[in-house]
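The complex is shown incomplete by one protein chain, all other protein chains being positioned as in the whole.
Right, subunit A next:
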Amino acid sequence: MSRRLPTGGSRIDRSRPVTITVDGVEVAAYHGDTVASALLAADRPLLSRGIYSGRPRGVMGVGVEDACAYVQVLSGGGEPMVAATTLEVHDGLAVERIAGRGRLPAGDDTTRYDTLYGHAEIAVVGGGLAGLRAAVAAAEDADGARVLILDDGPALGGAAADLPADSAAGRELRDLLTRLDGLEGVTVLTRTTVTGSHGHGRLVALEQRPHGVAKRRLHHVQAVGVVLATGSHERPLVFADNDRPGVMLACAAADYVTRYAVLPGERAVVWTAHDAGLHAAVELADAGTEIVAVLDVRETMAGPLAAALAGRGIALHLGAEVTGTDGSDDESGRLIRVHTTVGSFDVDLLAISGGANPAVELFSHPGGRTRWSDEVAGFVPDVPAPGQVGREVVVGAAAGDQDVVPGWRETLQPPATVFRADAGDPELVFLDPHRDATLADLRRAHAAGLSSVEHVKRFTTIGTGADQGRGFGVLAVGVLAQELGRPIEEVGTTTYRPPYVPLSFALLAGRNRGELSDPVRVSQAHDRVAHAPMEDVGQWKRPWYFPRSTADGLEDLDASVAREVRAVRTGVGMMDASTLGKILLQGADVGVLLDRVYTNLFSTLKVGKVRYGVMCGPDGMVVDDGTTARLSGTDWLMTTTTGNAAAVLDTLEEWHQTEWPGLDIALTSVTDQWAVVAVAGPRSRDVVATLAPQHDWSAEAFGFMDWREAPVAGIPARVLRISFSGELAFELHVPSWYAAALWDAVEEAGAPHGITPYGTETMHVLRAEKGFPIVGQDTDGTVTPHDLGMSWAVSRKKTDFIGMRSLARADARRPDRRQLVGLVPLDGSSRIVEGAQLVAHGADLTAFPVAMAGHVTSAYPSGHDGRPFALALLDGGRDRVGEVLDAVDDLVPLAVRVTGPVSYDEQGARRDG
């Protein structure tokens, strides 16, 4: 049976039939229908079931105030928990009714979501009469002002669009839309719900897109002024069995007639506490519903609405209430009977209207406070958030103005503040049907001693469903006030927080997913090394290792690294080190700054020399390390760890600008401007000599920590003799556009020596054998240079450096501080696990708490001698060399012996080759 009326329907296009599928059954609809209107037209009122009770639920509202009608979308990648009252139909749409909660589709959401940023002088939220008046006035007054109107409906007009075109409201609407059309600078976004007002004029909005393009858009709107014309939400009344399919909000029921030409019931009882419910009764009657009784909780009634009902022969019962309902025994559970204080009625529709809640959510988001108004019978805006004063106005029904629709005020009878009937089983009085929370639950909360509305909300879960209390929230507050015997204004509402309607994570992510979720940085020589497996270092992709094909297939990580380590220790290796952070420091006072930020002395560094430095925070803990080369009297080049470059630059800026602005210094990041290839190993000098034969590269002419400018394979370059492996090594710095040419030249010059490219893993093994810590891996913000065994890098001559005062504290000198040590497995072959906890050897791991003496910070399966080793932080570690401990991973102990942190060439004999 179709409940579609033969004519009418302001939102549907009868020339465009649409077929959707609900629970596998085809349902005929028209373009412009929502899933809710299509199902009501098909006389299928059962939309969902209670999340815990399993009770049948139908459509109660016509928009975002509905608290029941959520469906699972199956088509187009699927989506859980979509409001049927706002989901517009399109061919191929398939949905499924759900019981209270949806389920995340198994696959990836491949739908397109877009993010847009907009700016406006005035943003008007809500395109009803009140909003349009404000928008037209703003656009006409301020020439060229950008006015943005955001409305969640498919077209502008709000409630006025549901009134006859020849009514005063209809005429005004037409006039406003005509004037709007002629105005420059006005932008209209329909199907766009503002989900948050975030202060300082920032709004976030969700735009539903026509089917076939990006599914949704997220708008970030920055406005100078905000007009909130968000209207109101119809409020229900409660009674026993108030949740059956067939119980609807009265104005919503009338809107289904006007918007979708759907008659929501054949025979109806209307129960109301304000005039809008009476108006809805007249509209339903005129559309063809037999209104068997209208109940108004108010004791007196006069005016045109009472006359309109009488003129249609409809009985109006004043001071009357609904006490309960009966439902059918079949699967649909639909309403068949209404019990009231004036008798019982066999009907298929109970239309209820307890009042209109001004939609104050957006007013409240930034901190606006509301008050209860008896005149409006609702919470209205009271004190705006201080930051919104002068920036935000609330107009129309959202402000409690009941004369938005012209002509209403003259006839208005004051609304009643009524929330519930007392009769019936409180277990069946639903105060939040979406959460299946009842009056009995609320009484249990009260009995448990809870009286704050926020506590009751959390105890009962009322208002925590997908509708976030838009349907029943204020009503539940009213019921709580009655139960507590306190005035509703004292109880107040719960805090409204964004988002106003649900936002999916996929929408928030927009296009920033997968490869686009974070910028990827690659070295300028990337295409020469891109065949290697990559390791993520911050945003950088760095070659991890360079596996070779062997008879047994491609080498694995361990085999490749063992070969690469051997090459550097015995021959020569090459590494792309372009990702190193590089900061150019220029000015007369750079030395002064470096003396303050590094623990050791830098101002004495001569041009042509390089020095290693450690940086601490003011708390004395290591934050970075690296080398700085003095390029000239005024120019210095600092290198930082790859992942820390931006943070170090920021720190230098901060100290310079905020503490020592008088210093003559300019700081520039040159990370991307210089490509670096490291050539390391006893044969590296031969390679560099081939590349730059015009220079003497002997240790006497070009010593450790020297740098010089020299053309390398014809490329202008800086060559630095620094080593992160302990071997003789050179860093070749060239302008970045020469990166590939340099890589090729080094490969060619090194070929006779069997030069071997190596990756970050080999670099880590090489440096770990030398006991060189990696800041952030072997340190964690609680480690001083002394803890790392780097007291040699901490100046005793300087009067101050950042962290010096902290290092002077007694605690920083405690001998039992956690210190960097080396570890080897007692059996000489078992792998030590990174992150393993260090405990006493043989400690009982079941006797909690087990005393923890430290942890493994770096571990590798084999060093130069082919044996596993590790670095660790250990309490008083420097005095415990030789001691045997257990390294415990996942409750499995491994016996390890403590060594010094340096396990290779402790004398440093190899750095000159």
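As a working rule, a residue touches a chain if its C-beta (ideal position, glycine included) is under 8 Å from a C-beta of that chain, and two chains touch if they have at least 3 such contacts; residues count from 1.
The rule is simple: contacts and distances are computed from a predicted model.
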Hidden chain of the complex, named as in its UniProt record, picked from "Sarcosine oxidase subunit alpha/sarcosine oxidase subunit delta", "Monosaccharide ABC transporter ATP-binding protein, CUT2 family", "(2Fe-2S) ferredoxin" or "Aspartyl/glutamyl-tRNA(Asn/Gln) amidotransferase subunit C": "Sarcosine oxidase subunit alpha/sarcosine oxidase subunit delta"
Sole contact to the chain not displayed, among A:Pro164, A:Pro386 or A:Gly781: A:Pro386
Residue among A:Gly77, A:Pro105, A:Gly185 or A:Gly199 touching the omitted chain: A:Gly199
Residue of A:Asp346, A:Asp403 or A:Glu659 in touch with the missing chain, whole complex considered: A:Glu659
Absent-chain contact - pick from A:Gly367, A:Pro735 or A:Gly876: A:Gly367
Sole residue of A:Ala808, A:Ala851 or A:Val892 that reaches the chain not shown, by the stated touch rule: A:Ala808
Residue ranges of subunit A at the interface with the undisplayed chain: 198-202, 222, 367, 385-387, 618-619, 650, 653-654, 657-659, 661, 799-800, 804-806, 808-810
